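Pasting a structure here, questions to come.
For this depiction, one protein chain was excluded, whereas all remaining protein chains were kept in their positions.
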C-alpha cells in the first residue's frame, strides 16, 4: 500500500503515520468506533487535562457555522489524578503513541501537573497555552511572547518528556510567539488552536462565544504554519480545517511535519483513510521518498538547512 | 413595505438603509448591474484610494476556500487625482451617500490625501488601517494601538469630514485598538477587514497569501463587533461574511449600527434584498420601532447608556 | 458504532413539514429503541441526529420535521441517492415485561416512541400511547403499530381531544408503572417533574457535534453528589431518567 512511506520522526518520536488526533476532538480515544482503523493513527492527543477536575461550560456549547462550528466546551475533564488512575491505562492499550494535553490557570498548576506526569510513560506533553485568563493577565499565555517564554522555560526545566506548544492564532504576530517557544526549549509546535468566534442562535436568541474550528479556518491554519516555518527549526504539527484528504497535503507543503485531525472527523467519517490515501498518492506522483521531502516545498524557506 | 423603518443615523450621517457596500468589493459602484436596486443601498465605500496610482499584486489574486475566498488584490487604484477628476463625479450621480476609503504607506501620504479630500463633498472618509508594512514598522497601523492613536489623531486635526477607522481582526486584543481609535477622536469603526489566510493551489502548485473573506469569517466578525461594542460609544459598522439576510440581523444583535456587504454579493446576487427583508421582518416580529432598538440586544452591555 | 453509505428507499412528505425517510439498513449492528442515527447532509458542516422510528433487517425509517437548512436539503433528496450515516448512536430505553406503561409524545417525539412501542408490545406490556400533535394531518396513523391504546390530542381539536397532550395525560387515572416520553423540552420537563414515584424515561435532543461521545458538546447536567455533572446526550443518552436531569 505504501503506508510505510508515511513514517515520520518528530524530534526523537517515531510515528507510523503523520496523523495526530487533535486535543478535545477525540476524547480519550476510548469510544468504540468501528469505522476507524486505529493502525492509521500516528498518535492521539488527549482532551486537555488540568490539575483539578473541571466541570466545563454550561450549554449551549456548540453551534454550526458556514463550513465549521463554534465550541465553548471549556476544559471539562476529571482532573489529573483520576486521569492517571482510570483513563491513561486504557489509552495505553489502544494507542501506540500518546500525547497528553495539559493546561493550568497558574504557573504553579502547570508545574504540579508536570511533576505528576513525569512519573508516567507517555510520548509527549502538549502544553495547551490557550487558557483564556492566565493568572492575573487578561490573556492566554500564547498571546504573549514573554509569558510563553517564561512558562515553557520553567516547564522544560522540570521534565525530560518531549514538549509541544499548542498556539492560538489570535495574536498580532504568531512568529514572535513561536520564536519565544523555541528559544525557551520547546521541542515542537502545534498550530492552530481554535479561532475566537461568536455565533447567534436566532431561534433561541442566545449567543455562543467560543472557538471556531472546521474547514472555514483552514486558510488561517495554513498561514500560521507558513509563517512559523520561516522562523523556527523545530517540527510543526499543522492543525485546522483538515476535512478532506488533500487538505493534509497543503499543510505539508507550507511547512508541517505532521498534521492534526480535529472536527474534520465530525463531518467526514472517512477523513483518516482519505488523508493516508492522498498523502501516498502525492508522494508517488511527485516521486518523493517520504513526507520530509515535501515539508515546506512551497515555502520560500525550503532548501535552507533545517 | 416598512423600509422606512430601516433609516439609521451614524453620528450625523443619515442613511436610508443600514447597508453599506464594503470597500474593494463593489469597485466604484459604476458597473451596470441591473439586478441591484440602488435605492436599497445606504452608502457605498469606494475601493481604497492611495495618493499615487497603485498597480496591485500579480496573479494569482483570488482562490476559493471552504465558504469563502482569499484575495491578494493589493490596493490597485488609479491614485487620488485621477479618482477625483474622473471617478468621483460619476459616483455622485449614482449614490446618495459616499464613503471614500483611503490608505497611505506613511503618515505623510495620509495627510496629503486628507488635504485633497477636504475639498470634495463626500460623506465620510474610511481610513483603511490595514496596509501591511506601515513606514518602517513590520505591521499594519491597526495592529498597534499607539500607531492607531497617533495616525487617527493627526488626521482628525486636519479634517472635519466624518472619519471611520477600518480595523483588522489580526490582533491579540481588538478592544485596545478600538479604544485607541475612539480616544483619538474617530467617529465610527468598521470591522472587520479580511483575516490573514493562505491557500494552496495544488493544480498549479502555487500559494496565495492574502485576506480571507466570505461566510467562513462571519463568527470572527461577530466576535469583534461584540467585543468592541462593550468598550466604545461610537457606532460600529459590522462587516464580514454576510451572505444571507439573517446574517445581518446577527450583527445588529451583538452591537452593529450598520452593516457592510462584501464578498456576499459575489455568492448571492439577492443579498441586498434579502438583508432588507430580514431586517424588516425581524423588527416587525420583535415589535421594534427601528434598528437602534435591536443594536446590542444580545450584548450584556445593552441598557447601559451609550 | 459504524459509518455506512445507505441508499434512500423512500423520502416522502407525510404532511405539512413532516417527512418519512427510509434508507437501506446496511448496518451489522443491531438498533434498539431510543438509538439515533447521525446523518451527513452535504451542504451543512455538522451531521444531523434523528431517532430511529422504524427498524427492520432491511431498512431504517426516521420521521423528521423540516426546520432549517439541513432538513431542507434532506427533504429534497430522492429515492436512489445515498447518505453517509453513523449508527447505532446513543443508549436505548430500558424495556421491561408485563407492565402497564404510558408513552407520551409531542411533535417529532413520535419517532422514537413508535420503535419503542413495537418492542414493548412484543414483551407483553399494556401500552397507553398519548400522542399529541398540532393538528389532524400530523397524526400519522398509517405508521402506528396496531394493538395499542392510543389517546390522541391536537392543538386545534381537529383529531382526538383538544389541548396539550400532557394536560390530557393528567386527566387519566395514573396507575402506569413506567412512563416514557419524547418531544419538545417543555413537555419532557413537565413529565419529569410530574412524578417521582415511578420511573420516567425521556429522550433528549441537544445540539450535537460529533455524536460519538468525543467532544462533550451535547452535555446535560445530571444530579450527582455536589453540583451535578455534565453527561453526554449522544453517548450516555439520549435516554435519561427524568428525575436525574437538572433543568436550566
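In this document, chain identifiers A, B and C correspond to the written order of the chains, with residue numbering beginning at 1 in each.
The rule is short, and it goes like this: contacts are C-beta pairs under 8 Å (C-beta built on N, C-alpha and C of every residue); 3 or more make two chains touch, one makes a residue touch a chain.
The structure displayed is predicted, hence computed values, not measured ones.
Novice: Counting contacts across the entire complex, name the shown chains the missing chain touches.
Specialist: Its contacts among the visible chains are B, C.
Novice: For the chain left off this view, which of B:17, B:45 or B:67 is in contact with it?
Specialist: The missing chain is touched by B:67.
Novice: Touching the absent chain in the whole complex: find that residue among B:76, B:173, B:246 or B:281.
Specialist: B:76
Novice: Go through chain C and note every residue touching the omitted chain.
Specialist: Given the touch definition above, chain C has residues 42-43 touching the missing chain.
Novice: Touching the absent chain: which residues on chain B qualify?
Specialist: Touch set of chain B with respect to the missing chain: 24-27, 31-35, 47, 55-56, 58-69, 71, 73, 76, 214-215, 263, 265-270.
As a working rule, only the chains that are shown with their structure count from here on.
Novice: Would you identify the chain whose C-alpha centroid lies closest to the centroid of all protein C-alpha atoms displayed?
Specialist: The most central chain here turns out to be A.
Novice: I'd like to verify one number: the distance from the centre of chain A to the centre of chain B, where each centre is the average of its C-alpha atoms, in whole angstrom.
Specialist: Centre separation, chain A to chain B: 34 Å.
Novice: Give me the residues of chain A that touch two or more other chains.
Specialist: Where chain A meets two or more other chains at a single residue, that happens at 65-68, 214-215.
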